[in-house]
Structures are given as structure tokens and as C-alpha cells.
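Shown here: the complex without one of its protein chains, the others still in place.
Here the chain labels run A, B, C and D in written order, and each chain numbers its own residues starting at 1.
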Amino acid sequence: MSSPSIVLNVNGIEVIYNHVILVLKGVSLVVPEGGIVALLGGNGAGKTTTLRAVSNLLAGERGAVTKGSIELRGERIEALSPSELVKRGLIQVMEGRHCFAHLTIEDNLMTGAYTRTDGKAAIAETLEKVYAYFPRLKTRRTSQAAYTSGGEQQMCAIGRALMANPTMVLLDEPSMGLAPQIVEEVFEIVKDLNTKERVTFLLAEQNTNMALRYADYGYILENGRIVMDGEARSLRENEDVKEFYLGVGGADRKSFRDVKSYKRRKRWLA
Amino acid sequence: QANEQFIPVLSYRTGAYAPNGTPWANGYVDYLKLVNARGGINGVKISFEECETGYDTARSVECYERLKGKNGGASLVQPLSTGATFAITEKAPVDKIPVVTVGYGRSESADGTVFKWNFPIAGTYWVAADAIIQAVAKKEGGLDKLKGKKIALIYHDSPYGKEPIPLLQERAKMHGFDLQLLPVTAPGVEQKATWLQVRQARPDYVLLWGWGVMNSTALKEAQATGFAREKMYGVWWAGAEPDVKDVGDGAKGYNAVTMQHGAEPQSKLVKDVVSMLHDKNQGTGPKEEVGQVLYMRGAMSAMLGVEGIRSAQERFGKGKVMTGEQVRWGLENLNLTQAKLDGLGFAGVMRPISTSCTDHMGAAWARIHTWDGKAWKFTSDWLQADEQIIKPLVKSTAAKYAAEKKLTARTPADCQS
Amino acid sequence: MFYRENGQFKTSYRADQQVFPILQDRVAIGLLLIFAFAVVPFLASDYLMRAILIPFVIISLAALGVNVLVGYCGQISLGSGAFMAVGAYGAYNFFVRFPGLPLIPALILGGLCATLFGILFGLPSLRVKGLYLAVATLAAQFFSDWMFLRIKWFTLDTPSGSVSVSNLQVFGWPIESAASKYLFCLAMLVVIAVLTKNLVRGAIGREWMAIRDMDVAAAVIGIRPMYAKLSAFAVSSFIIGVAGALWAFVYLGAWEPAAFSVDQSFRLLFMVIIGGLGSITGAFFGAAFITVLPIVLNQVLPVIAGWFGAQISTVGIAHAELMIFGGLIVWFLIVEPHGLAKLWSTGKQKLRLWPFPH
Amino acid sequence: MAFFLETLFGGLMVGMLYSLVALGFVLIFKASGVFNFAQGAMVLFAALAMARFAEWIPMWTGIESRWFANGAAFVVAGLVMFAVAWLIERLVLRHLVNQEGATLLMATLGIAYFLDGAGQTLFGSNIYKIDIGMPKDPIFLLDKVFEGGILINKEDLYAAAIAAALVALLSLFFQKTGTGRALRAVADDHQAAQSIGIPLTRIWVIVWCVAGVVALVAGMIWGSKLGVQFSLTTVALRALPVVILGGLTSVPGAIIGGLIIGVGEKLSEVYLGPYVGGGIEIWFAYVLALVFLLFRPQGLFGEKIIDRV
Partner (left out) sequence: MSSNRKVGEVILDVQNISLSFGGVKALTDISFDVREHEVRAIIGPNGAGKSSMLNCINGVYWPQQGSITFRGKTFKHMNSRQVAEMGVARTFQNLALFKGMSVLDNIMTGRNLRMKSNLFQQAIRWGAAEREETKHREFVEQIIDFLEIQAHRKTPVGQLPYGLQKRVDLGRALAMEPQVLLLDEPMAGMNVEEKQDMSRFILDVNDEFGSTIVLIEHDMGVVMDISDRVVVLDYGKKIGDGTPDEVRSNENVIRAYLGVEH
């Protein structure tokens, strides 16, 4: 059904938490091979839930996909365990860092290579690459993850995922808690991996500005439904998106100090 | 249902004490079946129901409550654990159900004027302790030879284990021996410290007041520290097959007091059970174990209860179902003569027993048997606990209980009822 | 369809702060109470009351106490048996040493003894956390086992260390019959449960939960960990102590330290976990599950086996009971890891949406 | 002096035996952050299997050699423990990924009940014997120096040696293999571990298998000491202060903790006990552990408890 160039095909999925809380109400999206797709939306829109559904991490949250299908390169993956997905090259960077608190930064990174079978040397090479991306991690390599700063943990979480040499990465709010320079770098890394190693990305981001700068395609999720999608370029030009997600409503950028009244986000009907 | 006498069976076949509880329960149940096979008590069949207590007091109380009113009401109850005995003792007078504790429970309940509903028939822990001291004295060549000797009591740290202490202290005072108390925390799986202390103090004798795994562990530790098993004397709950079985040769020479009976594979009773039940596939438990020490204790306990009912029938009407109150009278006026015992198949197993209003125990005899590596063998004559010592102790302790509970002792008139 | 809060608007915060904000719930609870107080004593058999309801009520009370400490304050305790024992022996000493002391003050004094003991063994909680704290409470457990066996003074020099009470009465009303015992325990339970509920939904309850969920953050908003933890230990051990005294006085009548063994402590902990940590109803569900279910299984299994024409021995039943019980624990956890109380509320939530799935 | 040494030595030996049980707790805690309440039940289950197969195998095969019977029984019991581990993962743990410690603890309790029932149903509830030829009689050392010599129990000595070997082996396994790191990751955060591809299910089966084998060794040694019967489960309670003192996550900690607790409880019972009426060793062990905890809340070798905002 899916054409070969499509890596991930999410088809009308519905997710229920705890048997009663319906969160996703039929979300469909498609990620092409070698693409960078952004998933945008406000707090509680269901971005994290979508990513969890794809990487099959819902069970631990007592959630379940009750309708729809998810395909990775044409193969149904709802029944595959996360580790099998990692073996197929799909890895997720979880929201909220989730570093292994008792392990050192380096051990954290090394756990990322658990599924790899291509030998110590190759792993060491990737480790060096990650350190090159995030020099800060190198200086903190021997400290326990729990005792590093928030941003350092975020870098560690991203680095750990890269250690698996993935072909497709789900990034959940990678920029959270990172200094602007590092945010820039993270997106550069994404671009870099994407162009050089043809790694595919699906990223859920609040930093819409950045996300749309780097992504090829975007989906906007509100209240568990996709309300808009399109080429990143065209979304950037869209008036609504500009106003609600980019903060450049109408004319120029407004100072945060001058936004006088609380705005209500326009609710799309889907 | 109409013409059946109901006896609840509180037993434990699971949990930590299952190895000991199971043979007892087998004997108990088999005897009840045997009575029925022999035609019941003057034609009254016995119905019974087993309830698993796991040797847990709360569970025992639940079983007691569950069964006490069933099938026309329980005739009597045998709680089979010291903790449960304490709790049920408080309830039985209200429910009017006699509590029969053959060889356990509270020693002072032998005083029937205070403990109207309790029947520690055939022996209490004080009898056991006294008999052991006498046996030890005999070995030494007389009670006066005990002077200056050292005797250690290794006991299960619970009311059960502490029961013999007052008597032993009394004896120690009288004969001038030294009594060393060594508690072992239940269930008694780890006794290294205790036995190190034994090794240090080098007592002349060790008395073992254990239950379950504590007994075999004690014997193994004795072996490991080189304490002579011949100088160890156990209470009757520490002198059955499960206590020595997996120690094997290591327990050779170990002595234990018996509650009259020992292992009696040759007795008529056993033969009857085998031929009337086990050979017809109606027996309880493995056939090989019929006649072992705890099995016999179960059978004997059942027999005493049944005979209480029989004796009640003699007064209140043969062939009728007795109420708890009537059974109580029967237990209080039990008179098991040698002839009766012979008829029941207990010839040679035990001595005659007769109870009265003041004496709910009925007999204070015991023997010593010794493990020879394969089986328990009697190694002493009959020993009678010294009434001069036990009586006053029972009286004073029971009086204290009565005072606490604001009970007045029963009058002679009450004894007639 | 019928179970909705729709249309039930709260016009004051006070109304919103009620224990049961939904009308149907209030009615149901009212009916339940009437049933428990006025109907059960007439309907229930002597066995049901003495062997199931009374222990269930008392153990629920103890579980409530454990839940305050473990469920609300997050301090794992395996010393509940010890607190029960201290309550029981404490009340016993007051009751027997001061002739004429009425029952209820004796029980309360017993509870206060447990409070002191609880605070003493709660002190390590200021430094030691989680499973490591379990060791401190186990120390309390084994120490109390030992203390009541060894220190004769507590048992009024009874040689065996086993004690008993009798002639219980409240305001001249003898607590002898099954119904009177049941009603007395139930009344104690209801009063204490209401007081506890008030505590846990008030400021102190929030302090306990804050300490449980994140103690550093709690400290930052001005909650004193010491006060919160020790007050939880105090309240919890008071309740457990009273329950212990009831267990000894009303249920057992005569007891030895083994009645409050470490097994009891474990059982109480299991109750609050399976029932639902941090939930008052959870304590009841848990107590029912752990104390009543095995008894029920024990009686039901032979019947079920009978249907299939099989006869199981008592041993067989006992073992099957263990296996089924263990299996049920696991099964319920898989269905709802947060305990039976959560399962209950999820059920209610579904009912609220019924007949729609979401 | 001789007596003191004897007590000391006795304590050390008992301590090693405690360590053996403690080890089982540590393994599973390390791998999943679960306090395995079923450890005692596993020890009993394994010991029952071993004891009964040692009885049955000669019956089935007709070969009477004790070595063969015990060896074969050990292997079969080991396989039984593997099966148990596999089932536990399949039926229980798999469904409880990412749940809190209390929930998992409770699940292990359910497992404990189940194993207690199943073990006794399958293998019986009597006392059984494991006779692996442990010498039972005492030997006396240094009887030239001290009067009466110092009593040493050979059985204990062998058992301690086995315990030490097992611990060394396991330490090596955890230190040197990548699995060790993965285990610790799993214990920290199930979900994150899953998300980076650590196969929780496989890891858990492995660890429970190892724990099963440790339980088997513990059951074999304790069973040969005490006889195989239900009370074996209570040994777990004596091993608890050991685990906690050593630190819940430390394999060597289990050993050091065992030695400290063993020595501490024996010395206290022998030298302090008589003044207060005896029977103090069990609570003394817990109090001792508690005192250490007051100085090191995470146990001697446990990982530091992280609390950070």
C-alpha cells in the first residue's frame, strides 16, 4: 500500500490512556525517506502521545492504540517491542530527558549502543562523533547523569539516541532547556545527519520557528487531531501559523512585554 | 445429620509446621473414622470437618467460629496451638464448648475449679518438665545428685516455650542445680549463637523445648558443636519422627519425654486402623506413617474426646447426640480404666486416666524414649510427675488467673451439674 | 447514564470540598452506613460477624493507619505489627493496672503508647529513606516481639507472657455478643476514618503527600520534613495502636506477642498497596482482599471442586488457595497497578460516561 | 579468647550463608529496581525441586550413585528455575513495565504466594533431605594453643566457600559485561531503557534465571543444613538486614554486609544476650544495620540515593 519512499505511515490512530482518556482522535501522518517532518502543536495537543504510539512506548503509560495502523517501511509495527524497533533503526528521544540517573554520562551514551553489533571500534567512533557534537558532554563524561545540569542531560539524551546509529529518529522537544547556541547546533546536527547519512527525522517541537526552518514538511496537531499540514515553507507563510505559532502575527514581532491581553488560539475544526 | 455428633478438626497441613501438623491430623481423623467404622459412639456416628489453620492464631479463631455452630454444634474443640488455645479459652465458656488440649496449652488449666471448660488431659508441660528432671536424676543416680549440675533449657521463644520455666525454676531451687535459659527466636532456623553459649557453659544436660524446624536444627547444631545427644532431653513436641528424620544418625541417642505413648506400630489400634481403613483405601495420609509418634498423639487426642462424649452419654442418655455442656460433664468425669483402654486398642500405649472436677488433667505419667537412628524406643519406666510440686503451682497460678478475671472458684455443687 | 454530576453545581468552595461531591455517592454512602449499622447486625450470622466482619473492620482500621504512613507520607513501614502490639499491650496495662478505667480511654491510651513508640522508631526516617527505612521499622517489629516476651512487667508477670482481658463494656453496655462487638468496632472505625479523611484532605495531609512525592520541593515551599514525617508516624501509629488494642481486646480476647508478628506487618503493607496507596477506600478494599478473600476461597474451592465431581483434600485446598490468591494479586496489579481503589474509581468514571465509551 | 574467636568465626560463617540469600535480592533489585519479595519462596521452591528430584531420579533411572542423583537433580532443578523465570517474565513482569516499585513489590508478593502453593503441590509439604555429602561433625583448630581448641564447622566452611565463589563469579559478570550496564539502566528507568532498545524482557529473563540459580544454591546449602521444609522461606528475613546494610545494588555489599551482620548478631547474642534474657540477635541485626544506615543511608556499597531538583 505504501510506496517505498515512505518510511513511516501512521494511519488514523486513536489512543486511549487508562481505558478512559481518549487523547488521539484519528491521527494520520506520513514521513518520507530522508525527510525531516515536524509535528507542531500546543501543550497537550498529543505530540508526545503520537511519538509514543509510534515507538510503542505507550504500554508503560497505560495507554493503548485502539484504532488505526502504524507502518514502518511497509511493515506493521504495532506489535513490535521497542527494542525490535531500535534494531530496525527507529529510535526515540523521550521528552523530559530520562537519563539514567545513576550512570555516568559516558555510560549513558554507551547504553545507547546496546543493540549494535558492528564492533567496539565502530561504537567508539560514534562516541567520538557525539562528543564532537556536544563537547560539553565530554567534559562531564564521568559525572553521574543526575548531577548534571538540565541542558547537559538533554544533550546526553540526544547523544544516547545517536549512539544507536539510527536510520529514523523521533525527537520529542529536543530544544527544551538548551541554550540558544546549542539549539542551533542541535538542528544543525539534525540537518547534518539528514543530508550526510540520510537519517529520517520526526520531531515534535514547540520551537516552531526553528522546526519549520529545518523541516521539509509539517503537521499541526491540536486536541488530538491534525488540523493542518503542508510543506514547511508554505506553513511558514500561513497567516494563522504565523500568528499562533511563530509569534509574528500580522506585522512585526511584538515584544513579550507588550502582549497585553491573553490571546485565545484559534481552534480549528477538524 | 440428625443423629451425628459433630467434631471440628483444626489442623495445619501447610506452612512452617506442616511436617508436624500433618501426621497429627492424620491420626486424629483416622481415629474418628475408625470410631464410625466400629459403629459410632453407642450408635451415634461422628461427623467432622477439617479446617486449615496454618498454625496461625487468627486463622484458628476463624476456623473455630466457622465450625462451632455447624452440624448441630461442635461437641468439643482441640485448638492444637498454644496461641489459639489462649484465644479460644476466652470464647469457649460463652459458646459452651469444651476445649481439649492434649499435651499443650496452659498448664494451670488442669485446675478444673477455675478452668471449667479446659481439659489438658493426659499431661501438661509441667508434667513433661517434671518427668524429664526425674529421668535426668535417675541417670545421675538420684535427685540429690543434681546439686551443682548445670541444666540448660533451649526453648522456642513464645508462651509455649516458656511454659516449663516456672516448674524448672522450682525444681532448681529444690535440688540446687543451675538452670540456664536460652531462648531461640521462632521459627528457630538459626541457632549458632545458642549453641556457642552451650559450648561455653558446658551444661550437663540440655532440655529442648522446640517445635518444628527448631528441633532438627538444634540436633544438627548439637552434632556440629559436639554436644552429646545422649544428654539432650526434648519435650514431647520435640520427640517425633519429623524432628529427627532428616538428622538421621546425628540424632542417635537423643531422648524425649513422651505423653504416655510413643511410636506404637504394633498396637492393636494401629492394626485396626490399617485393616479397617487403610486397607479399604479410606485411610488418611500414608499407610507407613500410621503408628508414628505424632500420628498416635492425634489418635489419642481424638480418643480422649470421643470417650468424653461416651462418658457423657452414660449420664445423659446412650445413643443420643450430646451438647457441648454435656460433653463437658463427660470429659470431667472421664474414667478410662485399663479394661476400657484395652477394648479401644490402646493396650500398652497408655495408662488409665480419670478426671474430676478439680483435676482436668487426669494423669501425670510419662516415659522417656530415645532415637536409635531409625526409630523411637522406650528407655525408661513410667515416671509420675511429683504432685507435691505441680499441685501447688497449678493452684497458685490458676488462682492468679481467677483473681485477674474476677472469677470465683466453682463450688462443689457446681461440680455436680 | 444515571451516574452523573451534570447539573450538580457547587456554589461554595465548602460544598466543593466535601468528601463526596457527587450526590449519588453521598446517598450510596449513607445507605451503606445504615446498612452496616442497622441491617447487618440482624442479617449476619454469628460466624459472619465474629470470624469475618469483626476482624475485617479492625484490620481495615489498622490498614487505614498504615495507609497514612505508607500511602500518604510515603514512608515504607514493616513495623505495623509492632505498633499494633504496643497499642494492645499498652491498653492492656492501663486497663488492668487501673481498675475502673473505662474501655475507650484505655484504648486511646494504648493508641498513645503506640504513638510514642512510632515516633521513636520514626526518627530514622529523617535520614533513611525508601526500602532502607523498612529496616528501621523491622527493627521496631522484632524489638517489640522480643520486648513483650522478655520484659515481664508488660505482661504483669504472667509466666508465659500471654495475657487476656474480659468484661468489656462501654457505658455499662457489655461488649460480649457478636453484634455488640461488631457495632463497637464499626463505630470506632467510622469515627477514626472520618477524622483521618479530614486530616488527609487538609493541610497536614497535603504536607504528607508533598513529602512523599518530592521531599526537596516540599522543603522549598516551607514544609518541614521532620514535622511532616513524625506527625505521619504519630497519627499512623496511633490508629494502628487502637486497631491493635481492638484486635487483642475484642477479637482475640487473649493473646501472645505472636498475634502481632512480622507476618501481620507484611500483610498490612500488602493491604495498602493492593488496595491503593494514598486512598482511604483503598484501605477497606485491601483489608477485604487480604483478610477475607483467602477465607472465602477456602470455603468456595471445595464447592467448586464438588461441581466437577472432584474431592480436594484440605491440603489441596490450602495450596490451591495460595496459588489462586497469588494469581489474583498479580492479575489485579496488571489490570490496575494503582490498586483496587483506583480500579473502583476508573469503574465509576466509566459509569459516568456510560453508555458512551469515552 | 578461644571462645571469642570461635564466636567470631561462627558469625562469619553464618554471615556468608546469609549473603547467599541476600545475593538473590541484590541481583533482581539491580536489574529492575524491584525488591523481590519472592526470594524466600524461590529458595524453598528450588530446594524442594532439588530434594525431590534427588529422590526421584534414582527411582526412575535405577542408578544409585549419590553424586549422580545430586548432580542430575541440580541440573533438573536449575532447569525448573529457568522455566519459572521465563514464566514470571511472560505472565507478570512484562505487563508491569514502568510501574512503581511498590506495584512491582506487590507483584513479587503474588509470585511468592503462588510459588509457595505450587511448590508444595508439586513437591509435597513434608521435610525432605538434601544430602550432598556435607560433613556434619566438628573439627577443632589450634587445640595446642587453647584449651578445647576452636571449634569449626566444616559444613559451614564449605558453604562459605561456595558462597564466596558464587559472589566472585557474579561480580565479574556484572563488572565486565555490557549487560551489567544495561541492567543498571533498566533499574533506573524502564521506559528510557526500552526507548533505546534494551530488550527488557530478555534482560529480565536472564536475571531471574541467574537469581533462580542463586536461589537453588542457597536452597541447596540451607536445605542441607535445615532440611528442606517450609521454614526455609524465613531465612529471607534474616538476610534482609544483610542486603540493606550492604546496599541494595551491590554484589560485594551482600558479602560484606553478611559478614558484619553475622558477626554482629552472634557477638551480641553471646556477650550481650545473657544480661537481658537472650533472644536478641534478630533485632540486634536490624538495629545494627540501622546504625550503619544512619551514617550511610544507601548502605555500605549501595549507589548513592539521588535527590536533586
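Keep this in mind: a contact is a pair of C-beta atoms (placed from the backbone, for glycine too) under 8 Å apart; a residue touches a chain by one contact, two chains touch by 3 or more.
Note that this is a predicted model, so its numbers are computed, not measured.
J.: Taking the full complex into account, find the residue in C:Ser45, C:Gln169 or C:Asn198 that is in contact with the omitted chain.
T.: If we include the chain that is not displayed, C:Asn198 is the one touching it.
J.: Using the definition of touch stated at the top, determine which of A:Ser149, A:Thr195 or A:Ser234 touches the missing chain.
T.: The single option touching the absent chain is A:Ser149.
J.: So which of C:Ala217, C:Val296 or C:Val335 would be touching the chain we can't see?
T.: Of the candidates C:Ala217, C:Val296 or C:Val335, C:Ala217 is in touch with the missing chain.
J.: At which residues does chain A meet the chain that is not included here?
T.: Looking at chain A, the ones touching the missing chain are residues 17, 21, 40, 42-45, 48, 95-97, 136, 140, 143, 147-152, 154-155, 173, 176-184, 206-209, 244-247, 253, 255-257, 259-260, 262-263, 265.
J.: For review purposes, identify every residue of chain C that touches the missing chain, sorted by number.
T.: Missing-chain contacts on chain C: residues 12-14, 17, 195-196, 198-199, 202-204, 206-207, 209-210, 212-214, 216-224, 231, 235, 278.
One rule holds in what follows: only the chains that are shown with their structure count from here on.
J.: Tell me the chain pair with the top count of C-beta pairs in contact.
T.: C-D
J.: Between chain A and chain D, what's the gap in Å when you average each chain's C-alpha atoms?
T.: Those two chain centres are 44 Å apart.
J.: Give, as an integer number of Å, the spacing between the C-alpha centres of chain D and chain B.
T.: 37
J.: Residues touching two or more other chains, restricted to chain B: which are they?
T.: 13-14, 22, 157, 183, 185
J.: Which positions in chain D touch two or more other chains at once?
T.: Those would be 99, 120, 125, 277, 279, 282, 308.
J.: Quick check: in the complex, which residue numbers of chain A touch chain D?
T.: Within the complex, chain A touches chain D at residues 55, 57, 59-61, 81-87, 91-94, 98-103, 107-108, 110-112, 114-115, 144, 146-147, 160-161, 163-164.
J.: Inside the complex, what are the residues of chain A that reach chain C?
T.: 16, 18-22, 62
J.: For the complex, which residues does chain B have touching chain C?
T.: Its residues touching chain C are 11, 13-14, 22, 50-52, 54, 56-58, 61-62, 64-66, 68-69, 82-83, 86-87, 89-91, 94, 106, 157-160, 162-163, 165-166, 183, 185-186, 397, 404-406.
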